[in-house]
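For this depiction, one protein chain was excluded, whereas all remaining protein chains were kept in their positions.
Now for chain A:
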Amino acid sequence: MGIDSTHRRFSWKGALARHSSALIFLFLFACFSLLSGRFLRIGNVVNILEQSSLLAVVAIGITFPIITGGIDLSVGSLVALCGALAAGLVTGHAVPVPLAIAMVLALGALLGGINGFIIVAGRFQPFVVTLATMAITRGATLVYTQGRPISGIPASFTFLGDRVAGIPVSLLILLIILILFQGLLRFTPFGAHLYALGGNEETARLAGISVHWIKIGAYSISGGMAALGGIILTARLWSAQPQAAVGLELQTIAAAVLGGVSLAGGSGGLAGTLLGALLMGTLANGLNLLGISSYLQQVIIGAIFIAAVMLDLWTKERHGESSQGALS
């Protein structure tokens, strides 16, 4: 049920079972390093981290609803809406940058919380609810921006997408988020309840866990992280794009699944999701450096995705861990 329900003695097989995506990551890293002289350079590794950080931040957020056994399809649209609102606030309304960021983060968490509220209040399927809010949020973005990009973002905002002393600011943000939410998952009742709820909602309810609030909290985190993603994206592109992050929700789900987070809920963790996001970033970067045609890239990425999921499933079965989650 929990993330580490199987720790007895350290075993290589156990480590492999829990981190098969790490194995694939190392394998790809080795391949790319051998094949391209430019891959394993510090500049390129920093590039990969910078390129993956937006996906990783949003994917860490979406991991929470997924652990509850739900899904949040609205994150891509929310990235676009929050990115546009942040841009609008700092340009059109001249709101100070820290205040604008706080407002947008709060709004993202609120909109995410509304997702959660509709899901628990109406006992709806998260897929359906967030599919609807995905459309509503994208539409709201188009209405707000009138379909036009918002540019003229001040440097005090764009520095969030820039580098300080050679280190991407977005990477620092990612690290802070990771530590913060890892702590929340591991050391608070909220984290324990989240896994309990994802493992078996009825049992969790009978155990006296307020499953409704836990769920609303999970979707709030997802919304808040999508808002943060929007802020990073706007800073990185020096402008807000109404059609930004279309399909990002699928990439974040892919990152979580690659990292061993079960779509059935109850298992997986943020380190896995982070690894999944890095794996996707590394693939895109490495294939580009090798000059592989973009058509073929999509085939390779899809095939590696399937291979990774199969490897994850088999190593888990082999290790005797319950594979119920991954199968159902």
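Going forward, a residue touches a chain if its C-beta (ideal position, glycine included) is under 8 Å from a C-beta of that chain, and two chains touch if they have at least 3 such contacts; residues count from 1.
Note that contacts and distances are computed from a predicted model.
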item: Complex member absent from the view - protein name from UniProt, among "Circularly permuted type 2 ATP-grasp protein", "FtsX-like permease family protein", "D-ribose ABC transporter substrate-binding protein" or "Cytochrome ubiquinol oxidase subunit I"; value: "D-ribose ABC transporter substrate-binding protein"
item: Residue touching the undisplayed chain, where the options are A:G166, A:G208 or A:G291; value: A:G291
item: Chain not shown, touching residues in chain A; value: 24, 27-28, 31-32, 35-36, 38, 41, 43-44, 47, 50-51, 54, 146-149, 151, 158, 161, 233, 236-239, 241-247, 281, 284-285, 287-296, 299-300, 303-304, 307, 310-311, 314-315, 317-318
